[in-house]
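With one protein chain held back, the other chains of the complex are shown just where they sit.
In this document, chain identifiers A, B and C correspond to the written order of the chains, with residue numbering beginning at 1 in each.
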Amino acid sequence: MQLRLSAEDAAFQQRMREFFTTQVPKEVIEANTSGGKGSDLAPELVRLSMKTLNAAGLAVPNWPVEWGGQDWTTLQKHIWASEMELAGVPSPLAFNAKMIGPVIAAFGSQELKERFLAPTANLDIWWCQGFSEPNAGSDLAGLKTTAVRDGDNYVINGQKTWTTLGQFADWMFILVRTDPNAPKKQMGISMLLLDMKTPGVTVRPIKLMDGQHEVNEVFFDNVVVPANQLVGEENKGWTYAKFLLGNERAGVAPVGAIKLHLSRAKDYAAQVQTETGTLLDDPLIAARIAELEAAVMALELTVLRVAGTSKDGKPDPASSILKLRGSEIQQDVIELVMDIAGPASLTWPAVEGTSQADWTAGTTPTYLNFRKATIYGGSSEVQRSIIASANLGLKG
Amino acid sequence: MQLRLSAEDAAFQQRMREFFTTQVPKEVIEANTSGGKGSDLAPELVRLSMKTLNAAGLAVPNWPVEWGGQDWTTLQKHIWASEMELAGVPSPLAFNAKMIGPVIAAFGSQELKERFLAPTANLDIWWCQGFSEPNAGSDLAGLKTTAVRDGDNYVINGQKTWTTLGQFADWMFILVRTDPNAPKKQMGISMLLLDMKTPGVTVRPIKLMDGQHEVNEVFFDNVVVPANQLVGEENKGWTYAKFLLGNERAGVAPVGAIKLHLSRAKDYAAQVQTETGTLLDDPLIAARIAELEAAVMALELTVLRVAGTSKDGKPDPASSILKLRGSEIQQDVIELVMDIAGPASLTWPAVEGTSQADWTAGTTPTYLNFRKATIYGGSSEVQRSIIASANLGLKG
Amino acid sequence: MDFTITDEQKALSDAVRELVTRATPELTGDVPVGPQPHDAKVWQQLAEVGALGLPYSEEHGGFGASLVEAVLVAVELGRGRIQSAYADSILAGVLVEELGTDEQKSLIEAIASGESLVIPAINEPMREFSHDAHTVTATQAGDGWTLSGVKEPVRYAADATHVLVTAKAGDTTGVFVVEAPQATGDRLEFAATPATLLGTTADAAAAIDKAINVAIIVLAGESLGAMDAAVPMTAEYLNTRQQFGVPLATFQTLTHRAADMYVSLELARSSVLYGAMALSEDRSDATTASRVKVVVGQSGRHIGQEAIQLHGGIGVTAEYAVGHLTAAITAAEHTYGDTRHHLTRLSAGLRDTGVVEVLHA
Partner (left out) sequence: MDFTITDEQKALSDAVRELVTRATPELTGDVPVGPQPHDAKVWQQLAEVGALGLPYSEEHGGFGASLVEAVLVAVELGRGRIQSAYADSILAGVLVEELGTDEQKSLIEAIASGESLVIPAINEPMREFSHDAHTVTATQAGDGWTLSGVKEPVRYAADATHVLVTAKAGDTTGVFVVEAPQATGDRLEFAATPATLLGTTADAAAAIDKAINVAIIVLAGESLGAMDAAVPMTAEYLNTRQQFGVPLATFQTLTHRAADMYVSLELARSSVLYGAMALSEDRSDATTASRVKVVVGQSGRHIGQEAIQLHGGIGVTAEYAVGHLTAAITAAEHTYGDTRHHLTRLSAGLRDTGVVEVLHA
């Protein structure tokens, strides 16, 4: 066992910290860290940030080296992600960097790779995900949207939902049922790539409790997609989806973001006056902060200890621990910040001319919004089932 | 809605308080309240206490009036139980007062009533319960102990377990399988009464983590029981068992005991020195006490609000709420007291000549022992299933 | 001790429920989220069914009912997702009743009729909830007073006809009436603003305590109503929503969590109803008020979070009621001191509380 970073890793950490704190445009970082959530970041800033990273080779380090990835160790990847989050830099758009990019790199034809990977890494194409359906959430394989082969095309009909940032997306990767007669529901599924401007695609916003437009329903009415936009083989889509979901979950604990938000929580608490000082001196608030600092320490150490064990993009039970506990701790910190705001949390959205601090108006909507963290990307219940089965061998 | 007790109920409360605080022998109360649990009370004190109550008509108020019960309102029964617990008086032995007595009174023949009810109320007979078996815990109806009719007798073979205080018991009420071919496992069960001195009965102690001998295994090897000790009808035992379990659970939240222990927790906390005062001034300890005081308030109010809705001895879903939450709060208070003892909780059993307070040595064993509270009498999991189905209509 | 609702109380509940049902916000289209402005129409309807004057004595222009009736109204408002100044208005009314001069008490009739919307202004920006004023000061000026400083957040300040402002007058905190206040959103800035002292400064502290205690119970009633809607809504969702070809209710891990929600709900219900009875009799019973706030705060957080989790994704959308209910519960928890605040208040009094007692002879 070894506590200290090697000289090489220490230098790597220094390089990352310097890049993220000095080379990413300030307006990106400010917008990303106001209010504790980045989901209402303007799309042009998302693009600017990812292009800045990509120009430095820091947008898609998990990809194969030949397509712009980095030959880093697991520890270095953690340092990259953690320093990025700590500096308040938005993570590269997950749909591009963690989802469809690696899938195309692993399973796509050479033609698809050449056509899509570079613009995906540079966010010239903004991807969205067409997986969930109204009656296929945790039970993803129950999806009903169909694609029927018609000459050189597929024709898609059906509906997707929870399509995050679909309103900004140029393209969608979509799971469709291509063989309704397959013996198992997982067997007749394919993955297609489609231009969101294709006729027959309709995007309907779903408003969330924080008032933001973050997710959408997407309807498909005889949408024609060229067959050369099929990923891999027909009816093998479930394999690619599982690979994608495994990548999505890997390294999913937002350790850097939690740490940043928790350190801000202390600053915030010191701004709220009490009868005897500030909330940072309040024993119950202080104990919650101390408890969460210990919890995020344990979380980060677990990331470092088990992250190396993930293999082949298969869903890794260690990743389930990190998703489960990471999302819980993230929610706890966000809840704490709302409680620190106290009465000031009652006013949102912010009105011009307030005497309250800027951060307070975001606390309640962020709290409500982030209840999603234990639901999406594989709910906590799904993670517990994975852990019970894979780590504990429970035969439930 | 009405906050205050009626003049009659106020007088009743006063009468109960006076009786319990002045008429019950001091040694009973002292032994019962040392260490927070009464299970290691000497059997002669248990008998003395119940005889004292019975002489005053306060041992079995829930029974029919003709057999020694009281025609009290639900509220008065709550006041009786609560004042008794608050005064540190041990509750009447549950096996007698809450379990077999009401069953005999409701379902027993006139002969059984005359033979058993008076000595049961007076604890001249100490009953124990023969329900659980090694492979029939939460799944009680899965019991395997058999009784075969042989002329005027039944012959019992098998094994019971978790027989609380069986080492002191004179008699046992036992569930046995009399029809192994019944179409449903609930249908072939009967309830018998048996003298623990009958040849073939062997009691083996099970030691618990607190070092106490509180429960037993009981083995039956061709134990002959006269058929006139059958309760009610053959093969109807499951009906009587459900009635019994409903009574056991009714009013099961030990509100008075919790309140007494919680008020002592404050005294205890004031005895433990810290750098700046005592643990009663420690904000985190104080907050836990305040939280539990609020919780027990809510619990007692819920007892008062819903206790009247219990009917016909059927398991009442409101009782499930009280069992579930009552046992949790009781455990929380016991856990808190152990934490207040702090380092002193490390020494047990007590050694003569200690400089620590008397109460500290009991805290860890009581904590370990009372983990049972959410297991026995219908585990928390069983209660949640009842609530989900009966109160929420969940079709699970 | 009796929790039975009278026929008269039932009739009041039904009347409120009926108007609430009509006023409950739609969940289609561009559904509003977050704090909403005062709805004068609903307010007038509440006045018409007599909901606004319940807890004040008839002598003072109220309807001489009790806090129990006000809580029954609040429960219906909460259940129907109605945002309103109901608890604030009662806080203000009790302040006037407890502290005002006979002349000032005439305001109660205007509160009860809905003619005046009187709102308390207690919070100061970036400060924990406090019964005392700290940065807003009152200065005597001739026969009257002037106020300086900022109160924020003051919900419904923009629509208030009067605000009752806590302000530091020398060493003590007084309550001051400002008519036709000028608000920016939830912010009230005073700069030598003329104001009238409510009653005397000497009696203010006790009156403030009482008014806040009462308002805590009313608001707890609103939370209870929201919880009482969220729990069966969640159960129904589990029974109907299919995943993996079966209803969610097939999954025991979910039904057991729903059972725990139900337990939290019933404990909160008992506490709120008791709080209404206890505070009706003694508005200075701060221990009960704080305990109710703690029980409801914890139950509400538990139920609100689990209701969303068990609903899954739709739980955080504006198109489904459960998120709005959770938002309302959450806002209530942060009003009049949160759970932590009240645990601290209770902690300070532990030596005085002895054994917890709920049965009053």
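In the analysis below, a contact is a pair of C-beta atoms (placed from the backbone, for glycine too) under 8 Å apart; a residue touches a chain by one contact, two chains touch by 3 or more.
Computed from a predicted model, the values in this text were never measured in an experiment.
Visitor: Identify the residue among B:Gln13, B:Gln159, B:Ser263 or B:Ser379 that touches the chain left out of the display.
Guide: Of the candidates B:Gln13, B:Gln159, B:Ser263 or B:Ser379, B:Ser379 is in touch with the missing chain.
Visitor: Among B:Gln2, B:Ser109, B:Asn135 or B:Asn222, which one touches the chain that has been omitted from the display?
Guide: That would be B:Asn135, which touches the missing chain.
Visitor: Given the contact definition stated above, which residue among B:Leu279, B:Ile321 or B:Leu392 touches the chain not shown here?
Guide: B:Leu279
Visitor: Which residues does chain C use to touch the chain missing from this display?
Guide: Residues 251-253, 255-256 of chain C touch the chain absent from view.
Visitor: Please output the residues of chain A touching the missing chain, sorted low to high.
Guide: These residues touch the chain not displayed: 1-5, 10, 13-14, 75, 79, 82, 86, 259-260, 262-263, 266, 280, 283, 286-287, 289-291, 293-302, 304-306, 318, 321, 324-325, 381, 383-385, 387-388, 391-396.
Visitor: Which chain B residues touch the hidden chain?
Guide: Contact residues on chain B toward the absent chain are 132, 135, 137-139, 142, 161-162, 206-211, 215, 271-275, 279, 282, 284-285, 338-339, 341-349, 351-357, 360, 364-365, 367-369, 371-372, 374-376, 379-381, 384.
Everything that follows uses one rule, which is that only the chains that are shown with their structure count from here on.
Visitor: With centres defined as the mean of C-alpha atoms, identify the chain lying farthest from chain B.
Guide: Farthest by centroid: A.
Visitor: Compute per-chain Cα centres, compare each with the mean of all protein Cα atoms, and return the closest chain.
Guide: Chain C is the most central one.
Visitor: How big is the gap, in whole Å, between where the Cα atoms of chain A centre and where those of chain B centre?
Guide: Result: the chain centres lie 52 Å from each other.
Visitor: Distance from the CA centroid of chain A to that of chain C, rounded to the nearest Å?
Guide: Here chain A and chain C have centroids separated by 38 Å.
Visitor: Go ahead and note the Å separation of the Cα centroids belonging to chain B and chain C.
Guide: Those two chain centres are 41 Å apart.
Visitor: At least two partner chains per residue is the criterion; list those residues in chain B.
Guide: 283, 287
Visitor: Give me the residue numbers in chain C that touch at least two other chains, ranges are fine.
Guide: In chain C, the residues touching two or more other chains are 251, 340, 343-344.
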